[in-house]
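Shown below is the structure under consideration.
All protein chains but one are shown in place.
Think of it as A and B in the order they're written, each chain with its own count starting at 1.
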Amino acid sequence: MSDKAFVLGCSAIGAGLAMIAGIGPGIGEGYAVGKTIESIARQPEAQGDCTRTMFIGVAMAESTGIYSFVVALILMFANPFIKRLG
Amino acid sequence: MILAAGDVTDFLSINLTTIIASWLNLLILFLVLKHFLFDKVNKVLEDRKNEVAETYKRADEAEENAKKLEDDYRERLSGAKEESAQIIQAATKKAQQRSDEIIAEAKTEAKGITENARAEIEREKKIAVNKIKDDITDIAFSAAQAVIEKDLTSEDNEKLIAEFIDSVGEA
Partner (left out) sequence: MDDIGAGPKVVFEIGSIVITETVVMGWLIVAVVTLLCLWLTRGLKKVPDSKRQVVAEMFVKFVNDMVKKNMGEKLMGYSPYIGALLISAVLGALISMVGLRSMTADINVTAAWALLTFVLITFHKIKANGFVGYLKSFAQPVAFILPLNLISELATPASMAFRLFGNVAGGMVITGLLYGALGTASEALHLHFAFGQWAFSALQVGIPAVLSIYFDLFSGCIQAYIFSMLTMVNVGAAAEE
């Protein structure tokens, strides 16, 4: 097995592992949405505010997932380790 | 790495030209939005806000004015009522006074007239009495002449007559 193939394979595994971080935002977003629905049920007149704030919060929570996704993308498409091989 | 047209850059490559160009684009967009959209629209919005505020102010002023006028009228109306009552009172008083005066005058006049009339009556009476006296004197004289065909002195005659008259007058 060549060095390059090994590095590429490990990078692919790493990219896959990086995406495990998607669990966190998933749980967080679900929790945020659930709480928002609770508050809307309690105060239906505040639906607009609640929804807007929820979207912002969800997008914020998503950023951790996005970071891991960026890492995965880097490993797949702009692999820095391949360049190190020379 | 020297790139030519049509080359594809890396997924995560840092490109200073792109960064600077992005800043310039954002700056241009900022200026464009500021001068062509925000300044103009803000001015219009501000104008409209001012106009609405002005309109409201004017309406408020008009309302206040109307209220003031109404108050004024009401005050004046109540004043007029009072005044009219006063005037009526004064007129009544005056009329009363006048009527009293007139009545008093009339009374005085009536009294004067009565007095005059009485005086006249008295005078007439006196005249009448005198006339009657004279007439009686004449009648008595002629009667006496006729009865007493006697020549009397004028002096005696007169005396007799006076006595006669007095006796008649007393009767």
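By definition in this document, a residue touches a chain if its C-beta (ideal position, glycine included) is under 8 Å from a C-beta of that chain, and two chains touch if they have at least 3 such contacts.
Everything numeric here is computed off the predicted structure, so don't read it as measured data.
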Q | Chains in view touching the one left out | A | A, B
Q | Residue among B:S13, B:N65, B:Q89 or B:Q145 that touches the chain left out of view | A | B:S13
Q: Determine and list the subunit A residues touching the chain excluded from the picture.
A: 55-56, 59-60, 62-63, 66-67, 69-70, 73, 76-78
Q.
Take the complete complex as the reference. Which residues in subunit B touch the chain that isn't displayed?
A. 2-15, 17-23, 25-26, 28-30, 32-34, 36-38, 40-42, 44-45, 47-48, 51
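Here is the rule we go by: only the chains that are shown with their structure count from here on.
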Q) How many Å are there between the centre of subunit A and the centre of subunit B, using C-alpha atoms for each centre? A) 93
Q: Sort out for me which residues of subunit A touch subunit B in the complex.
A: 73-74, 77-78
Q: Please name which positions on subunit B make contact with subunit A in the complex.
A: 10-13
